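Of the protein chains in this complex, one is absent; all others appear in place.
And now, chain A:
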């Protein structure tokens, strides 16, 4: 009861508003609003009124439309880009140096002995197909365990309808190929990859024998090296003191101890300068070659594994501190016998994360486990793609590929334990589907740093200085490492200068194009432009709507009341009401027609006061009495 009274009071207070009918409310609103259009509607004559009504409606819809556009623009999370170029004191990039050959041939010779013998035999067969050649007995000495897993075959396509497949070192080769000299036009060398104990086989075709034998050799070598533990492999590669002969950073001397060693399966031991993992990061404050990194390397070309790599040179890559160097993708070559000067400009792109773009800040929200995190390196898209590949490899072939890091508890593929792996791997590698899933899963990193390089080359050392430079360098190396006795020559020596250019950075930074201030000022601008409105006008409008609702509620209440009374009325059987009664009933809800027999009157309903009609002055109102009072107040204003 208490609550009802309170609510009623509230209702009355709210109701002390602009009017009691919709029309009054609207008139009041139009007259008093701060929005520009509605006032005109009521001030003007009938024709102008119509015009202003149409105009106001038009402007309102325009405002709504434009607001829609702005809110849409805001929700599209656009970014604007700011670009800055200049020179500043920056951290010198991390420099990774590798030798193009992963291992020293003198050290891996024993491991690769069988394979090399096979390779020589294969080459001999291909180049000199005439049988009955001198070293038939040499073929017997070959170790065929390696060969039998993935043999090379010769496909004779001179008869295009019946291609003949011949095992290059097989027993039937001599017999069937006798008298047929096959060259590159007629015959193709292919690799036979089998799975399920040799029951399902495919031939990987090559258009040239060079590729076929190279691919074959790399596959077999992978198989061999994957069985050797990583620690042993590190010893087989080029040691730092053999590779790095001299080092100078700015004016400060440095040596091979300033480099962090890392084992990169493609290139063996790689050495990273200024990686920033353990040591302090070195800054460079000046542009120019004098203040950069100067290196002299010896790649030892004579000690290359002959069949594994045909390209000789140093591999080099500049990258960010604490990021893993993917040298095979982004590295460049430095040629032996030359001085390579590299001017560096840091091209940095910093992006906003969600919701502006799909990039990831640290890779933690990417659904692929980063296998390179064991190196304590930061996330990069390459790391993600390779981890993804390794995941697929383990799923499909149940062993990991030698080139990528292993997840815990898995093993690298080799022929003994996983005889089908080569077949599985080559299928997976060519699978477009696999790559596309990886691409869709991996997301790029938000900050992306590229090092733009301006590369120039000159011959080094010059002919006149050649003698003393070689002498000094070999003397120095002998002091460090007695075991090595190879001489330093033009074929192995590489000089590198890496330095900042005059403008050493270009930073592209994203910032939100449309912030909330932008949105509000545009919304305000639109509302102001068309209708001269503001937020207060919106509040006004809201107020009016509340009033509107009140009026509706009050009307509904009255309507239902009348309905109930009418029902009560209907139950009463008697003569039809007279016109006067009807009028009375219409204007006064408390009115009950006189009845002939009051005894029939339904119990529970108050008896009307007989003879005296109810007060008629508020007959236009459906409200209870106290509201009428407020009306009187309104009149007084």
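Assume a contact is a pair of C-beta atoms (placed from the backbone, for glycine too) under 8 Å apart; a residue touches a chain by one contact, two chains touch by 3 or more; residues count from 1.
The definition used in the following text is that contacts and distances are computed from a predicted model.
*Asks:* The hidden chain: which UniProt name fits, "ATP synthase membrane subunit k", "Epithelial sodium channel subunit gamma", "tRNA methyltransferase 112 homolog" or "Light-independent protochlorophyllide reductase subunit B"?
*Replies:* "Epithelial sodium channel subunit gamma"
*Asks:* Give the residue, chosen from A:47, A:162 or A:231, that touches the chain omitted from the document.
*Replies:* A:47
*Asks:* Using the touch definition from the top, which of A:92, A:147, A:206 or A:324 touches the missing chain?
*Replies:* A:206
*Asks:* Of A:53, A:144, A:333 or A:375, which one is in contact with the hidden chain?
*Replies:* Touching the chain that is not displayed is residue A:333.
*Asks:* Take the complete complex as the reference. Which residues in chain A touch the chain that isn't displayed?
*Replies:* Against the left-out chain, chain A lists 18-21, 23-24, 27-28, 31, 36-37, 39-40, 42-48, 55, 59, 66, 69-70, 78-81, 83, 100-101, 105, 123, 126-127, 183-185, 205-211, 213, 301-302, 304-307, 309-313, 326, 328-330, 332-337, 340, 349, 351, 357, 359, 381-382, 385, 429-430, 432, 435-436, 439, 442-444, 448, 450, 453, 455, 457, 491, 508, 521-533, 631, 634-635.
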